[in-house]
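Structure in structure tokens, see below.
This view holds just a subset of the chains, kept in their places.
Just so it is clear, A and B label the chains in written order, and each chain counts residues from 1 on its own.
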Amino acid sequence: MLCFNEGRYYVVRVVRGNILSFNEGIVKVDDLLGKRYGETLYTHLGVRFTITKPAILDVVYRKFTRRTQVVYPKDAAFIVLKTGVGPGSRVVEAGTGSGYLTAVLAYFVRPDGKVYTYEVRGEFLDIARRNLSIAELDRWVVFKKKDVRQGIDEEEVDAVVLDMAEPWSALKHAYSALRSGGSLACFLPTINQVERTVEEARELGFAMIEVDEILMRRYKVKRGETRPEARMRGHTGFLVFARKL
Amino acid sequence: MLCFNEGRYYVVRVVRGNILSFNEGIVKVDDLLGKRYGETLYTHLGVRFTITKPAILDVVYRKFTRRTQVVYPKDAAFIVLKTGVGPGSRVVEAGTGSGYLTAVLAYFVRPDGKVYTYEVRGEFLDIARRNLSIAELDRWVVFKKKDVRQGIDEEEVDAVVLDMAEPWSALKHAYSALRSGGSLACFLPTINQVERTVEEARELGFAMIEVDEILMRRYKVKRGETRPEARMRGHTGFLVFARKL
């Protein structure tokens, strides 16, 4: 990540030989090689910048190619904590989509865990693969071109995360794949999907079923002019959580 | 975690020789030793239960002693993802309080990271220490009886997380302690604290300052009777995020 003054910054891929062009001037990638985070350099126009290590959200939400509706950070964060996905976790995810949630999951299962991600549409799988490679998180991901409704190959996994149109068709397989105590999370845009998913989960014997919605409000803070921002996302999706006990 | 039918479950500490007493009957801890997760046992009344590995939230929000206002999962989750705290991260936290947020941070920095947590009140430090030990996360935490406003001992840390009344007094030290690209997060109940923190952060040169509030709505889902729950927490705190760039 190259940071210029006044909060302008760019997340870049380090590809040998590449030339990067900004409003602030041109930067040769080769000049960046061997530099450490925090070091200061100049563009060909003499504009100063600092090299910084990007955070996971910098990479995922700024550099990823987006072809599908993606899960928002507010939702991804809550899914991770509620399911307990953390270092060493083995997680099954479906569908992969553009790989945003895959990347967040992969980030947290390092260094010993694994994300098995299912996607039927080959073109999305390609995009997701490229995205995960940009984030340098691909070694923690197993990409599978398979319909999760046909079955889950993994066993005794810690969590199953479903971001797909008909998660109820995959719940039976999710239940089988989960270890005792393992967590299920589903991200669902409509309340009808929620109803159907909850009913199917109840029938299969899932416990601790809970339906939550996370809303985020951003504030504009300035002395004497502090207020919530006028624009807000009114809805992304509902979250269904359950456990195999 | 001992799971009985119909969603009743108890998170227990495995202390050799202890006797656990539930509505469902008595269980000797010694009988649990050597058993694996998923195995089924019976209480002295013949009631069946399964031994399950608890999730991080099961332990933190059900077994921890609470002496202070604690950070809610919705907020803790967002702090973790926004700051990029993950496997290997070195994090400074203040104040420790009852250690809820400390535990969540410790959970995610495993196996190679570390949480340095500052607290001036000795009695809270003791409670937090015990809580972290219950969660078996204490080896990733360094407890420090010190006022973070007097200085931070660590250098080049990945994140500083402040859950204290006057974070602005500690921002200077936070800035020094952070590595380039590192993240600051503050949890603040009042809007006045937010204003003062944001102003101080701006003056110190923090970049990408952002103020968010996370709201969670829970739903009661039943065929034909689905609705948001009547009770909702209207406010926990505001979150101020910033970066050292």
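Just so we're on the same page, a contact is a pair of C-beta atoms (placed from the backbone, for glycine too) under 8 Å apart; a residue touches a chain by one contact, two chains touch by 3 or more.
This is a predicted model, so every value here is computed, not measured.
Engineer: Whole complex: how many copies, 2 being shown?
Structural biologist: Every protein chain is the same sequence, and the full complex holds 4 of them.
Just so we're on the same page, only the chains that are shown with their structure count from here on.
Engineer: Using CA atom averages as chain centres, what separation in Å is found between chain A and chain B?
Structural biologist: Centre-to-centre distance between chain A and chain B: 21 Å.
Engineer: Along chain B, where are the residues that touch chain A in the complex?
Structural biologist: Counting only chain B, the residues touching chain A are 1, 3, 7, 9, 37-38, 50-57, 73-74, 76-78, 80-84, 86-88, 104, 107-108, 110-112, 179-181, 183, 191, 194-195, 198-199, 207-221, 223, 226, 228, 238, 243, 245.
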